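The structure appears right after this line, and notes come after that.
Yeah, one chain of the complex is gone here, protein chain that is, but the others are all in their spots.
Labels A and B are assigned to the chains in the order they are written; within every chain, residues are numbered from 1.
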Amino acid sequence: MTDAHSIRITVNGTEHELAVEPRRTLADVLRHDLALTGTHVGCEHGICGACTVLVDGLPARSCLMFGVQTDGRSVETVEALGTPDALGPLQQAFTDHHGLQCGFCTPGFLMLVTAFLRETPSPSDDEIREVVASNLCRCTGYQGILRAVRAAADARAAG
Amino acid sequence: MKPAPFTYHRARSAEEAVSLLAELGDDAKLLAGGQSLVAMMNFRLARPAALVDISRLAELRYVRVHDGELRIGALALHRDLERLAGPGVLAEFGMLRRAARYIGHYAIRAAGTFGGSIAHADPAAEWCMAAMLFDAQIVAHGPGGDRVIPAASFFKGFLETALRPDEMIIEVRLPAPRPGAAICEFARRHGDFAIVAVAAAVDSEGGACRDARVVLGGVAGTVQRAVGAEAALIGSGLDADAIAAAAERAAAETDPPGDIHGSAEYRRHLVQVLTARAIGEAATYA
Partner (left out) sequence: MHDAPGGPAAAVPAGAAAEAPAGTAPQVPAAGGWIGRSLRRAEDRYLLTGRGSFVGDHEPRGTLHLVLVRSYVASATIEAIDASAALRQPGVAAVITAADLAGVAPLRGVLARPEFVATDMPVLAAGRVRHVGEPIAAVLADSAYTAEDAAELVGVSYGELPAVAGVADALAAGAAAVHEAAPDNVLVDVTPASSPGLDDIFTSAAHVVEVEASTARITAAPLEGRACVAAFDERTGQVVLQTSTQVPHTVRTAVALSLGMDEHQVRVISPDVGGGFGQKCVVAREEVLAAAVARLLRRTVKWVEDRREGLTSGFQAREQFYHVRGAFDATGHLLGLDADIRCDVGAYSCYPVTCGVEVLMAANELPGPYRLQVYRARSRGIATNKTPIAPYRGVSRPQAVLAMERLMDEAGRVTGLGAVEVRDRNLVDAQEFPYRNVMGASYDAGTYRESLARCAELLGHGSWHGVQARALAEGRLLGLGLACFVEPTAYGTASFGMRKMTIVPGYERATVRMDPSGSVIMMVGTHSHGQGHATSYAQIAADALGIDPGRIRLRQGDTELVPHGWGTFASRSIVAGGGAIARASADLAGQLRAIAAHLIEAAPGDMELADGRAQVRGDPATSVPIDELARTAHHAAHLLPDGLGRGLEATAAFDPEGTFSNATHGAIVEVSPETGGVRLVRYVVVEDCGVMINPMIVDGQVAGGVAQGIGAALFEELCFDESGQPVSGSFVDYLLPTAADLPDFEIHHLCTPTPRTPTGSKGMGEGGTIGAPAAVLNAVNDALAQVGASVGRIPVRPADVVAAIAEAASRDPADSRRKTQ
């Protein structure tokens, strides 16, 4: 039964029904079956975090999860955070503070931090650094990312 | 880096999971948080023919005190231990909360499970060390019902445990509190598996140490106790000299491997340094 399983997943609020081979990672399902290529794949072994998405609200490496596991569950990806014409607040903070260069790791950071700020609305600088250390960025030295997360948290706190 | 093919089976209960394991045979594996297993599958270093997904068994996600013992459901997430709360629990099992902070980072802790870590049996894993430190009772569910395996006989070798192919961990029990417990680690980088980790627990009365437990991680195929170090502590006043002597014993009684992150000699050195630190810190909570 390595044959395809029929699954139903909700991605960014839209329900999809599709047939997936069990071994197909959630990252590949999102990118190639659902054409949501904003989620990037950087290492396929759970270290870099570029593929981080939210599954039922918690951050998940979509390279370490099979699409079939998300049957009946809810997935959020970077495409849900805003549009080029209407950036979400975290995205706005990233551009304000130069939190991205090549942009490849960026969606993973955005999803990671989105989950974090939802449950930790007033984080300390140390907490921010610890969370940002979950993922790898090779361009920025994390300086802009840390500033952006701080600013996003502060803006949120200010209402 | 795509995994080899496998069949996928989602269990609706622990009973169903073990019957699937029995039915699917030796090449079937349980899938919980997947943080280690799936990475290994992507490298094709693990290639189970079948996966039994137990991640939906919400009834196995809990951490609770029962008759003075702490019972941790197999599917408790690392973050559930990180968020351990309540003054009593924190006083008695607070080491778990401190240990959780060493596990990977935010995203890993939101996905990885306590039972998965115990079953994976990495020799530097915090939960395996904690299991040894607390004399955990590991409850394995199999076709014939539950059996309780003491931690001391659970970890058999590198990524090898006493679990039978058709058994799953459903719960880990820490039978007695250890208020005076601490874990100290050293890794090259934040969030990495430790090069060496040491967990220690001490219990003293009237200034004299009456019980001690020292567990080493990253120095052998499995987590292991430093019994010589423990013996050196018992009866001592947990003063600096006693701690130093115990740390020296711990280093002397290990024969760690070397790899690109640290030679055998360096690991032995770290055992000494971290044993002293862990005992010293444990004593502050005792």
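Quick note on the criterion: contacts are C-beta pairs under 8 Å (C-beta built on N, C-alpha and C of every residue); 3 or more make two chains touch, one makes a residue touch a chain.
Small disclaimer: the values here were computed from a predicted structure and weren't measured.
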Please pick, from B:191, B:218, B:256 or B:280, the residue that touches the omitted chain in the full complex.
-> B:191
Residue among A:7, A:36 or A:153 that touches the chain left out of view = A:36
Determine which one of A:26, A:50 or A:115 touches the chain that has been left out.
-> A:50
Interface residues of chain A toward the undisplayed chain are 21, 23-24, 28, 31-32, 36-45, 47-48, 50, 77-79, 81-85, 87, 91, 94-98, 100-107, 110, 129-130, 132-147
Mind listing the chain B residues that contact the chain we can't see here?
-> 1-5, 43-44, 102, 184-195, 260-263, 265-266, 269-270, 273-274
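Everything below uses one rule, namely that only the chains that are shown with their structure count from here on.
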So, in whole Å, the Cα centroid of chain A is separated from that of chain B by 29
Residues of chain A defined as touching chain B within the complex | 1-2, 5, 21-23, 25, 44-46, 49, 52, 58-61, 63-66, 68-69, 71, 112, 115-116, 130-131, 133-135
Can you list the residues on chain B that touch chain A in the complex?
-> 1-10, 31, 34-35, 38-39, 41-43, 51, 53, 55, 104-108, 110-111, 190-191
